[in-house]
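Just one protein chain is left out here, and the rest sit where they should.
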Amino acid sequence: MAAALTLHPDRALPVDQRQRAAAREIYQQTAALPLISMHGHVDAAILAENTPFADPARLLVIPDHYVTRMLVSQGVRPEALGLPRTDGRPVETDPRAIWRTFCANWRLYRATPSQYWLEHELVEVFGVEVVPSAQTADLIYDQIAARIAEPGFRPRSLLDRFHLELISTTDPATSDLRHHAHLAGQGLGERIVPTFRPDAVVHLDRPRWRTEIEALAKVSGEDVTTYHGYLAALRGRRLAFVAAGGLATDHGHYSADTTPLSDAVAGRIYQDAVAGTVSPADAQAFAAHMLHVMAGMSCEDGLVMQIHPGVLRDHHDGFFAAYGPDSGFDIPVATEFTRSLRPMLQAYGHDPRFRLILFTVDETVYSRELAPLAGAYPSVRLGAPWWFLDSPEGMRRFREAAVETAGFYNTSGFVDDTRAFASIPARHDLARRVDAGFLARLVLEHRLGLDEAVETAVDLAYHLPKLAYRRLD
Amino acid sequence: MAAALTLHPDRALPVDQRQRAAAREIYQQTAALPLISMHGHVDAAILAENTPFADPARLLVIPDHYVTRMLVSQGVRPEALGLPRTDGRPVETDPRAIWRTFCANWRLYRATPSQYWLEHELVEVFGVEVVPSAQTADLIYDQIAARIAEPGFRPRSLLDRFHLELISTTDPATSDLRHHAHLAGQGLGERIVPTFRPDAVVHLDRPRWRTEIEALAKVSGEDVTTYHGYLAALRGRRLAFVAAGGLATDHGHYSADTTPLSDAVAGRIYQDAVAGTVSPADAQAFAAHMLHVMAGMSCEDGLVMQIHPGVLRDHHDGFFAAYGPDSGFDIPVATEFTRSLRPMLQAYGHDPRFRLILFTVDETVYSRELAPLAGAYPSVRLGAPWWFLDSPEGMRRFREAAVETAGFYNTSGFVDDTRAFASIPARHDLARRVDAGFLARLVLEHRLGLDEAVETAVDLAYHLPKLAYRRLD
Partner (left out) sequence: MAAALTLHPDRALPVDQRQRAAAREIYQQTAALPLISMHGHVDAAILAENTPFADPARLLVIPDHYVTRMLVSQGVRPEALGLPRTDGRPVETDPRAIWRTFCANWRLYRATPSQYWLEHELVEVFGVEVVPSAQTADLIYDQIAARIAEPGFRPRSLLDRFHLELISTTDPATSDLRHHAHLAGQGLGERIVPTFRPDAVVHLDRPRWRTEIEALAKVSGEDVTTYHGYLAALRGRRLAFVAAGGLATDHGHYSADTTPLSDAVAGRIYQDAVAGTVSPADAQAFAAHMLHVMAGMSCEDGLVMQIHPGVLRDHHDGFFAAYGPDSGFDIPVATEFTRSLRPMLQAYGHDPRFRLILFTVDETVYSRELAPLAGAYPSVRLGAPWWFLDSPEGMRRFREAAVETAGFYNTSGFVDDTRAFASIPARHDLARRVDAGFLARLVLEHRLGLDEAVETAVDLAYHLPKLAYRRLD
């Protein structure tokens, strides 16, 4: 008989009985709050087109690089998981076969956040009642497949089912935002907003830069063969995002460097890029410069600026060539913020129009750099644990390392970082549980009153994200 | 009705009931021990002049950059807090108004060590019985104001009230030590000692260096226009500090580099500084060199050397220009010790006359660099968690990361780092509680006997600081 899959009501709450009781009391006040999801990577098309999800493998396995990389790390061939090859060579196309491989390797996810999220989804969203395994794979597959065929499980229906009050997509600077226009036409313009992500056009030495910049020219109507035309195009696109309900920009850079260049130097480097002769060092300097420029534009148009630096993308060239980006081989590096952000903060750190939210996958900077910065500059908020750190232990360490110096009110509250749409409620639920456990400890150690803890928990789950992204004042 | 402010007898002790019981038993043995406070920043004039504290805002808010930076970080204007402007433009002068702003924002301090310290001070020192808020601000203000007007609350009376057995001030190399002479005349020379801090005269490129060096010439009677005169002046001032009861020197550098220069190179750089042409790189090399030189002088005169590197001071030029140093915008950076200290430790690390105490705000070096160094070199002691890390979670992490490799007996025991005089007992109390909790865990995990834990706790609170600073052998 297959092992039963259930969600214990006290899961992810602290072990100590008294602490758990306090945590439960705190969690109960946040469990049903609406979700604010301002850093997601759900494709706007999914919501605009509202077509049913294809099948369990395409919903839960193939697009989730947390899930596929773990299987690859244990020797499963990417083709067996249906990861599309860039050269078009054949990969597994039978979703049931992919699903079986995934279920047969369920033990690899022990103690990972993926396990927590997936269990939550399987039980809460799809009503699954057995633990995944080689034996139960087909049963679960059929159950999910049936569920996603129901009208109530289409993407937009899930918005309500998930209590999503506000969700942001992530959109390139070149996006024409037509999906958002369509959504706005359906009265969802305030609820589903775009986020402006210009990475592809500010990194001058990426192979696809020229293609991107041509798309930018087209969508903006500006002449991007000059640096000033390029800036005008960016400024224009930002305003288009604002008009479409956008609240924020998002910047994924290798380093947090924000050293500005003179107009002349920036222009010269840009011309080199147009001519195809830009050096890697110049391209890197330009990217840093553009963070500074973007901060200035944020002061003008009010978009909240998010930076999440410190990742070496596509660590294995061969894997990237075969399977493309975002396939699990982005590996963090040590990241410096104190010196790197200084030029930008010198210029805008005390500007009341500026708001900066900082994310990291280098935990060492929580107590050393980010909490001191967020605890001093009025413009800076410390984002929630990002990516690999969006986990029970990772979130606990974040609170322990950051709050004593930054306070709770200089953090952004919970911000998920989701590609897998169906995992959004699980992520928020987990964060609320971990925060309840942390706050319960403060209560039990007589460092905080229970009423203060509850108020803080509600703020972290709901009010602070809205404040951070300026949906509340 | 205002919420009652009380100090729970078990505050900051562990949650687990059995562990708490053991911690309580350990803490009871240290709670009443006298305080050794060898790294404080209380102004010697306050103790020498013994004038009453001015008002609650000037006692607890304005001079405490932990407190003011948090308010600034949430958008309170520094002027509203009475932070004096360097240009003399008006700032809030009504201490009651400042106090109200502080109390109205009390929630910002949740889970910060400032909250713990302030609660302790309010209740234990001033008898306050209500939680700070906009509503209670005036009531609390009046109560503190009345208390500090009493003769028993003058600075020197607090020495006894606080059980301060030994307190050090921090004094520039240029100090004439007249306040200490005055105190010695009152029989307090052994109890209130100066610490020699030459930062202002060893950093050749600081704007005020020339002014400082002129003061050094004046107080020492040496010709500081030459490098050798400068060294003679420093040597002389160190001896003056020794004569005034001084036990230690204190060095706040950007890096921990201790690479020595040849006499010729050091002399040439010094001449450049005198001529006003020193380069930043040379100034930095000279500062590193001077750490090496100071270690040598410590071998001669017996002063214990303290280094706390790794802070980028005055991160925001504009804020520094407007409000001066120590205003909350000093931000840590990653710091390297293993290679950096090597030249100095090669020379003096095994010298029985040498004693070095190391502080850090970069926690990553606890287990990686500082504990291995302190666990090998007989001259090295690992200082207590410093600055932002002088907090419940910070002190716990320190013990967990450092003790397994360094042992307890290669640490300095508790050393506070206090600007706010009235917070000294709170800080020691918190450290004793956190250490009791850590030791209790070792007892409950059968890694240490309760008698050993009690002995260790007493050593950490009292004997080890005296041993570290050579008040005991």
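A and B label the chains in the order they appear, each numbered from 1.
Rule of thumb we're sticking to: contacts are C-beta pairs under 8 Å (C-beta built on N, C-alpha and C of every residue); 3 or more make two chains touch, one makes a residue touch a chain.
Remember, predicted model here, so these are calculated numbers, not experimental data.
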Using the document's definition of touch, tell me which of A:Ala243, A:Val333 or A:Leu472 contacts the absent chain.
A:Val333
The listed residue (B:Arg11, B:Arg58, B:Arg313 or B:Arg368) that touches the chain absent from the view is B:Arg368
On chain B, the omitted chain is touched by residues 16, 18-19, 334, 336, 338-339, 342, 345-346, 349-350, 352, 364, 367-369, 371-378, 380, 400-401, 403-410, 441-442, 444-449, 452, 455-456
Even though one chain is hidden, which residues of chain A still touch it in the full complex?
3, 8, 10-17, 69-70, 72-75, 107-113, 115-116, 312, 315-319, 328-334, 361-364, 388-389, 391-394, 397
